[in-house]
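All protein chains but one are shown in place.
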């Protein structure tokens, strides 16, 4: 495993779904930064399960305990560690799945990688629950970014193929179902409930925007903004694609159409369109960063599927018991914001190394 | 800049388009591995320009000189460095562009990042020419992977919106225009030539497959196979999206449809479908890795575009002179293979650390 | 701060002396390795304070709680996190020291680095207490190394200038005062008690040996065995020097004297002497690794010292209250073993990447 993001910040995520705790250590935060714990709690609650009929009925308090790195809610320069105790564990649900991997899950690949030593309970380290520590780290970065005038906000762009075509320019995080067009959101929720009643699940696309970035962030070739964001967003389970700006649609455009013409606006340079998603050559151009992440449908479904019994190497039918989200996309929205916030804050720290530069 | 990939291999890419040379250093290759220089040369020639009316008329020999790391074509354990001299430089083409950034290029963002000190000639370090050293590193990894029974091959999946729907299961790299369906490839070439005659450009999608991977490669959360491949593929200029398996299409599927059922085949575990693209939980499942990368249309076009003159902060029209590819997708095919090969070989080295493990 | 060691293992240490907890996350351990918790507890107890009149009277249980990464004491492949709760905190001891930095401590430098936001209580993240998580990580590596036939053991080589000249070839860790020559150890203990009664402190040198290493470990130029060990050993507070083999004494030798002649012994290649400390060109030669670390005397002393009051920028006398070790060298012995074990196990993992190598 490599659950450590090594950048200007080091973010080390640990825990399994049914271990005593999950958590995160962030090394490299500035000292003297106040963390608004209420705001962080509210951010985390957007990811927490059990809030609506659309998600799993599991209840998780998910309140982080800060073990170190802060004194009276202010960072002290030492590594910050926060943990969340696991309380609502029902490991017996998973016992029968040890030998029969669930299609679409990491059961089989973890078995191959760890030779039977992996912790299968509740999905172990592969559980979506591990996005909680990602959101702690991201939630802190979001607060630090906001103080620099940088905002990160995401929305549900589509679920089950139902797309919200409305442009996305302002936060919708205050909505219980974070879409721009509520009517379309209603259709999405219907699709989720229908899938649930069918013992099935649906996926979707989350779109994320970062506003207020200065031009000049990002270090190509391997740590440009696209590389950084992609590396972090693919840490969220179920993400199978990431695209920036026009993304895959740009592949069907002509250059004259896709190129973003420069213009002057209020004395500053801007672009007329934003097909590049705010990133050229891996570096921000001060237009909003725009990207989308595709989430596959939740692999855990009640409907019978075909699997194999590894101990006998024979095909067997499988019905996954337990309580599962029919769609994790609504809860994934803050996770995408968290991943983006870490990437952008990391790039911001990098850029600052050169704020005062030795030049003749 | 961060043109160093830090993994089990360290790949450090350097050079600007019109500097004396470009090149790459690879640290961490196994000692005693023979590099087939002819094979490497043939691989690099697939990326080289000047071979057809579809690409830029610039001629580049692009034969790498190995400065160190090999003795008689066999790796000696020391870092391997190969360089390519830049000979065909025409810097005066770019002089007028210093103040007027080309839409869709890194001119403006590099200006913001480096405060005017960047090397604009020929695109500097942002030039597509920098994919040549990436291909040297990737070409070496391809040879090492093949000796382990792992093959990496890519094809053009679409250009200018023209899609080749044929399944991709065998290499097409021997074709001058690497598509599965030649008739569709003919249409694509027509679209490229039409764009060229219009002074415009087109983009496309490259699909890449990795076969023969053992199950168990990849280190989630931040170095899973998707994270690794995405980080490397976004190092190729013009890539704006990456998706694995069903990718964005999976977001519109139901779980019962997207989940890949397990089955037995010749005594081994396989999946009936491969919507996950050979990766579950960030770890390979021994099915082929499948991913696609979206390339935007080449930003350099002859047609007039709107830009700004930075010295006067005023809008000005711009016609980009010089010789440019109307479509870089055909030449990008080996670059995608190279990026994938580095990612997979890196994961293979990682997995080997645990081949002989201390267990009771 | 950068309390993360990035190697093949990632070891992330967190906590402040008087925060709720201290701890460590290890990412990259092999799955399926049983950790002997009793053995680990015994190893940690060698570092724990309060065991003798030679050390601080503070009592610390220092029993780690494993939050994740193990199932029934067997590693599961996910990151392993262990924490130790801080219980015996007396922050008021430190309140008066905020403005008047203790000579020899990090009070002043942390103040300069973190602008007053640092946690001064109990030394914060700079406390010797932070070697407990280092010992957890090192103690686990020691167990893994032993299963490969590699042993790491250290001894007190000198305290207060009193040197134990006896050769060091076998473990002394079972002794309450880990010296080879007990009579010399008695003198050392006298010197410690004398310093204590004088309100003063003494330093010393710890010598460490690693036996059973295969030849070929270490990756020069920057991750050779000396680089790795030095980087890790300097993480222990109070270490001011590290030397390998003959070390500084080699600087006064002639080549004919210092060079270790090769010989045959039991069919294998050995060296007649071991002035190189088992390392040539940064790589192990299968002779024992030998190194020494110099520890300065504990900076916290009762005797009056001169300091400055930062708020008024004036010189003031200072007497440090509280309970302190008059000599931390005895307790540092397992810390040095821990640092060495992490370095060697990390190099062992690195070497394994190439155990099965692609060669023609």
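For reference, chains read A, B and C in written order, and residue numbers begin at 1 within each chain.
Everything that follows uses one rule, which is that contacts are C-beta pairs under 8 Å (C-beta built on N, C-alpha and C of every residue); 3 or more make two chains touch, one makes a residue touch a chain.
Remember, predicted model here, so these are calculated numbers, not experimental data.
Enquirer: Give the residue, chosen from C:37, C:170 or C:272, that touches the chain omitted from the document.
Expert: Selected residue, touching the omitted chain: C:272.
Enquirer: Out of A:4, A:33 or A:294, which is the one that touches the chain we can't see?
Expert: The one listed residue touching the chain not shown is A:33.
Enquirer: Tell me which stretches of chain C touch the chain missing from the display.
Expert: 1-6, 13, 101, 103-106, 108-110, 112-113, 115, 125-126, 130, 134, 158, 160-161, 195, 198, 200-205, 214-224, 226-227, 230-232, 234-235, 237, 239-248, 250-264, 267, 269, 271-272, 275-277, 279-286, 294-301, 303, 305-308, 310, 313-315, 350-351, 357
Enquirer: Could you pull out which residues of chain A are in touch with the chain that's been left out?
Expert: Residues in contact with the chain left out: 8, 30-34, 144, 147-148, 349-350, 352-360.
Enquirer: What residues on chain B make contact with the chain left out of this view?
Expert: 1-4, 6, 10, 12-16, 19-23, 25, 27-28, 31-32, 65-69, 71, 74-81, 83, 110, 113-119, 124-125
In the analysis below, only the chains that are shown with their structure count from here on.
Enquirer: Rounded to the nearest whole Å, what is the centre-to-centre distance of chain A and chain C, using the mean of the C-alpha atoms as each centre?
Expert: 38
Enquirer: Taking the mean of the CA coordinates per chain, how far is chain B from chain C in Å?
Expert: One centre to the other, that is 45 Å.
Enquirer: Approximately how many whole Å separate the CA-defined centres of chain A and chain B?
Expert: Computed from C-alpha means, the inter-chain centre distance equals 25 Å.
Enquirer: Multi-chain contacts only, two chains or more: what residues does chain C have there?
Expert: If we look for residues of chain C contacting two or more partner chains, we find 28, 31-32.
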